[in-house]
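Comments concern the structure below.
Missing here: one protein chain of the complex. Every other protein chain is in place.
Right, chain A next:
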Amino acid sequence: MVQMTYRDALRQALRDAMAEDDRVFVIGEEVGRYGGAYGVTKGLIEEFGSDRLMDTPISEAAIVGAAVGAAMAGLKPVAELMYVDFIGMTMDQLGNQAAKIRYMFGGQIGVPMVLRTQGGTGRSAGAQHSQSLEAYVLHTPGLRLAMPATVADAYHLLRGALRQPDPVVFIEHKALYTLKEEVDLSAPVPDWGKAAIRRKGDDLVIVTYSRQVHNALKAAEELAARGIEATVIDLRTLNPLDFDTIRAEVERVGRAMVVSEGVMTAGVAAELSARISEECFDFLHDPVVRVAGEDIPISVSVALEAASVPTTALVRETAERLVA
């Protein structure tokens, strides 16, 4: 067992992957000498050299485009976007190239790259640096999507992403980098594509991912004090989606809430909620409830920023209304 932060776990995953496989390299803005905007790649340039920690000009299209080409040519690039908010700049490289190549070339070639980025609120970073844009990715067939909530998953999901034959968008949460947990990296973890049941209860299933897992768990503790026992499912990856775990729990319990920091409308919560309603309909006591971000740009104001996304209190209050 070792105390480690989310940031340290990500760095460790990169270090171990690079040591194990010469084809793995990191490419992005400030990833080398500076060590990454959030310090994830700090020190790696000393270990692996500037050929494998490639600093680039400020061009997201170039970073991702180069990574797609490198992956097609046989390397395993880890491209980094400082903020998921800039993903729009890379949408041709990502959505039209990386996601489609396996299909367009009859499966002869794939794009085994990882696009690391981070999103979410919590640092008063303003409307263009605080979004949760995972729905953009989830809406594009051909892209895998991982969103770790815990320190152990930061490590294991990144290692897992680097073993995939297809492009994986790996979205970290900016408020989790300093999260410190006791981890045993050699302990067994759920397989890639498998959700984790973080808490088990009989009254309500909360389906969530990334930072909202922590809000859901805190809310579940508060609910337990009031006699409501919630199951909390951490999806870990949104593509592949482990719907089997969701289905089993929702059918057992009969009530479901989906919590997502992304906006409510046409978001991840909407998709999950629709699917639960369709597939688990016969087992539901109540409509599936979405708890998601407000349909607004995120404010710089700390108070407004916090009020724009689900909080522990919102999750708890919504759960109380649902179960009452």
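Annotations for the structure displayed:
Everything that follows uses one rule, which is that contacts are C-beta pairs under 8 Å (C-beta built on N, C-alpha and C of every residue); 3 or more make two chains touch, one makes a residue touch a chain; residues count from 1.
The definition used in the following text is that contacts and distances are computed from a predicted model.
According to its UniProt record, the chain left out of view corresponds to "Alpha/beta fold hydrolase" among "Alpha/beta fold hydrolase", "Amino acid ABC transporter ATP-binding protein", "ABC-type Fe3+ transport system, periplasmic component" or "Imelysin-like domain-containing protein".
The residue from A:Asp16, A:Glu30 or A:Asp286 that touches the chain not shown here is A:Asp286. Within the complete assembly, residues 254, 281-286 of chain A touch the chain that is not shown.
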